[in-house]
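The other protein chains are all here in position, but one chain of the complex has been omitted.
What follows is subunit A.
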Amino acid sequence: MGKKIWLFIVVLLTTFLLAACGGGNSEESSSGDASETTADGATKIVAWAWDPNFNIAALNLASENYNGDTEIELEVIENAQDDIVQKLNTGLSSGTMKGMPNLVLIEDQRAQSFLQSYPDAFYPIGDYFNPEDFADYKLAPTSLEGEQYGLPFDTGATGFFYRTDYLEEAGYTHDDLVDLTWAEFVEIAKDVKEQTGHAMLALDPNDLGILRIMMQTTGTWYTTEDGTINLADNEPLKRALEHYKELMDNDLVKLVSDWSQYLAAFNSGDVASVPAGNWIAPSIEAEESQSGLWAVAPIPRLDMEGAVNASNHGGSSWYVLNIDGKEAAAEFLGNTFGSNVDFYQSLLTDVGAIGTYIPASEGDAYQFENEFFGGQKVIYDISQWMEEIPQVDYGMNTYGIEDIISAELQQYLNGKSLEDMLADAQAQAEAQFK
């Protein structure tokens, strides 16, 4: 018996040592080998991104539009977003920059955890473009301690996408749906259920995007600007949770368990609306038979002082890693995503990506009247709402805190009081992310 315990301790120690070696010595980060010069003298830039129809298409288009001084050859490597997070975390925490790309796309809500965890891994690129040309709300997540590290890319500006036929049947016109509060949204949802029998929206209980959308209309988040966890006394979050519970209790939600079911809920005509980031539009348009039956209104706001009818859901930005080739990579970004208005027009018409570069929204492509949405200038409307989005600091632990809220939320729905629920969540989050 004693022998076995002894063995067990040896193995535990070995595991600990092995795991510990990985963390240390990061100061000795050798320069990476991602960039090299090709035969014809061009600097080779490697980029990691996800979604071939969107982000990668955008990169390739940028490569075609690039006209800077340094000759650049861009190689885009496609990986799923979670895979990129995994690869970056492994590579950066191992301390060797081997195999790391020059350019990488990071979701805004994750950016701070990378910037703060790996301080020397990213290259500040504020000198290569003018950050003030970009939507305000994109700057806090992409910068750290006054240095601009990310070049803002797509907007997650939200819209309240709805079925005109269902809402009309319930007695609402477009004008009734503009500039709503979430309280009014819930009342409308009740009417829609009563008149048409359809649920107002689909929700995945594991994805609390809708809470973030509601909260950001007031410019608040799970954490404050100095990183303090802000759940127990977070008035906007309380309101958002109350609306969430009311939607659930009145059976106004179609529950789904994954992304494909979420898409199916509106493609099949089961739900009357989709309050989400504008990137959901192509998925709505995928069901061609519903052409002309959709429209989009500004996202409802929380009924509070200072709340606006604009919010954000997702969106990412480009980052340059601090390895050989960083200047060329930064120049590439500055020359394309950072300043080229014409490039943004083709980005919109060819790729369907709405950037956060404000001067671009005056271009022709933004005036496109979308027949699927009954001739509405969807892009133009969204770009207008985008400028209003309140800026928040997403902090380090958005998804970690959300896991805690997710678990507590079920107890709240089962009757636990809101104060208790948030106090418990606050205590848990503080214990976990000190």
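We adopt the following convention: a contact is a pair of C-beta atoms (placed from the backbone, for glycine too) under 8 Å apart; a residue touches a chain by one contact, two chains touch by 3 or more; residues count from 1.
As a convention for this text, contacts and distances are computed from a predicted model.
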| item | value |
| --- | --- |
| Protein name as given in UniProt for the chain not displayed, "Membrane protein", "Carbohydrate ABC transporter permease", "Ferredoxin reductase" or "RsbT co-antagonist protein RsbR" | "Carbohydrate ABC transporter permease" |
| Touch criterion as defined above, residue of A:P119, A:G171 or A:P282 at the omitted chain | A:P282 |
| Residue of A:Q261, A:Q345 or A:Q411 touching the missing chain in the full complex | A:Q261 |
| For subunit A, residues in touch with the removed chain | 3-4, 7-8, 10-11, 15, 18-19, 21-23, 30, 33, 46, 50-54, 77-81, 83, 86-87, 90-91, 93-96, 98-99, 101, 259-261, 263-264, 267-268, 279-280, 282-283, 286-287 |
